[in-house]
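The complex appears here without one of its protein chains, the remainder shown in place.
Presenting subunit A:
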Amino acid sequence: MLKNGRQAPNFTLNATPDQQLSLSEFIGKKVILVFYPADWSAVCGSELAIINTSVALLEKYNAVVLGISVDSKWSHKAFSEKQQLRFPLLSDFEPKGAVSQLYDVYNQQQGYSKRAIYIIDENGVIQWSYLPPDEINPGVDGVLEALDKLATES
């Protein structure tokens, strides 16, 4: 995992079949960067469903959520509609896993992103990260606690 206090590497990925997003567009907001192994698998569905439920609460912290996996933009589109997601899913598809590697959360053997979360502050600096085991579905309590802590420190 990249260290806290470090500038988060910028990237540009497809958020929909015809629209790209760059991390740098979110300067001025906190970004919760959620890497996950795959669309459609049960644990992931449930992790993203919980994060989806927290979007309104995260907005109060001036935070937005970006999901990232190696699935194609078409898979993301269908999955996002099915799950009624209220945040974008970015496609780390070509070259495969490049952004996940940049953030040191790529599982080379399996060919997908590890489950991992980064919190990036308004200036694009990494403030918190978490790498649970693949089979564990983290809730968002850790993220909320970290955001509370950041709020009291600043």
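In this section, a residue touches a chain if its C-beta (ideal position, glycine included) is under 8 Å from a C-beta of that chain, and two chains touch if they have at least 3 such contacts; residues count from 1.
Convention: contacts and distances are computed from a predicted model.
Novice: Report the protein name recorded by UniProt for the chain absent from the figure; options are "ABC transporter ATP-binding protein", "ATP synthase subunit delta", "Molecular chaperone DnaK" or "DsbA family protein".
Specialist: The correct option from "ABC transporter ATP-binding protein", "ATP synthase subunit delta", "Molecular chaperone DnaK" or "DsbA family protein" is "DsbA family protein", the UniProt name of the unshown chain.
Novice: Looking at the full complex, which residue from A:Ala49, A:Ala78, A:Val125 or A:Ala151 touches the chain that isn't shown here?
Specialist: For the chain that is not drawn, the touching residue is A:Ala49.
Novice: Using the definition of touch stated at the top, determine which of A:Ala38, A:Leu131 or A:Leu144 touches the missing chain.
Specialist: A:Leu144
Novice: Touching the missing chain, which residues of subunit A?
Specialist: On the subunit A side, contact with the omitted chain comes from 45-47, 49-50, 52-54, 56-57, 82-86, 137-142, 144.
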